[in-house]
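Complex shown without one protein chain; remaining protein chains in place.
Right, chain A next:
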Amino acid sequence: MFREIEYGQGFSLLLAPRQPKQNELGFKTQYNATSSSKNDAVTAKGRSREMEHGSFTNDKDASFTLAEEDHTLANAVRFMLNQDPRVTLAGYSIPHPSLECVNVRVQTTGDPAREVLKDACQELMLMNRHVRSVFDKAVSEFKVEQARLAAEEEEKKKAEEEEIKKQRDLLASMDIESD
């Protein structure tokens, strides 16, 4: 019933979790079969980009290994997972800083962990889109405001210069008269 996942060269020794002995834990931890879609998701180095370590029977608790990720995405995903009321435990760890991969642990109240993780990523994407739109609007409004202020300054300066010119002309004309 155990089935090894093909991790790629030199990867499995470092990353594969220790196989628990049967007596130690009282139940078998079984690895999910790799589906073809996962084999397509391959990193530049030929390793699979995502792996799920869970159980065949109960899919509400699972650990996911995301390759080529670090704190940037993992912390954000962990935050989104914590917002979901279906989640009882969500966390991430980085097994070794030299290896570019992240382990994300999701335990839910019954929904499959994979779906919950997908929903969290989906919400994360929507939040990012919203951030982008709000930011763009704020920047363009700021720039419009700047342009308006700059135009006002220009007008003020011009008005002042004209005033000075008028006064100079006045003085000049007065001088001519006195002569």
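Here is the rule we use: a contact is a pair of C-beta atoms (placed from the backbone, for glycine too) under 8 Å apart; a residue touches a chain by one contact, two chains touch by 3 or more; residues count from 1.
By our rule, contacts and distances are computed from a predicted model.
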Omitted chain, identified by the protein name its UniProt record gives, among "Trafficking protein particle complex subunit", "NUBP1 factor", "CTLH domain-containing protein" or "DNA-directed RNA polymerases I and III subunit RPAC1": "DNA-directed RNA polymerases I and III subunit RPAC1"
Contact residue for the chain not shown (choose from A:Leu99, A:Met127 or A:Leu170): A:Met127
Footprint left on chain A by the chain that the document does not show: 37-38, 41, 49-50, 64, 66, 69-73, 75-79, 82-85, 87, 90, 114, 117-118, 121-132, 134-139, 141-143, 146
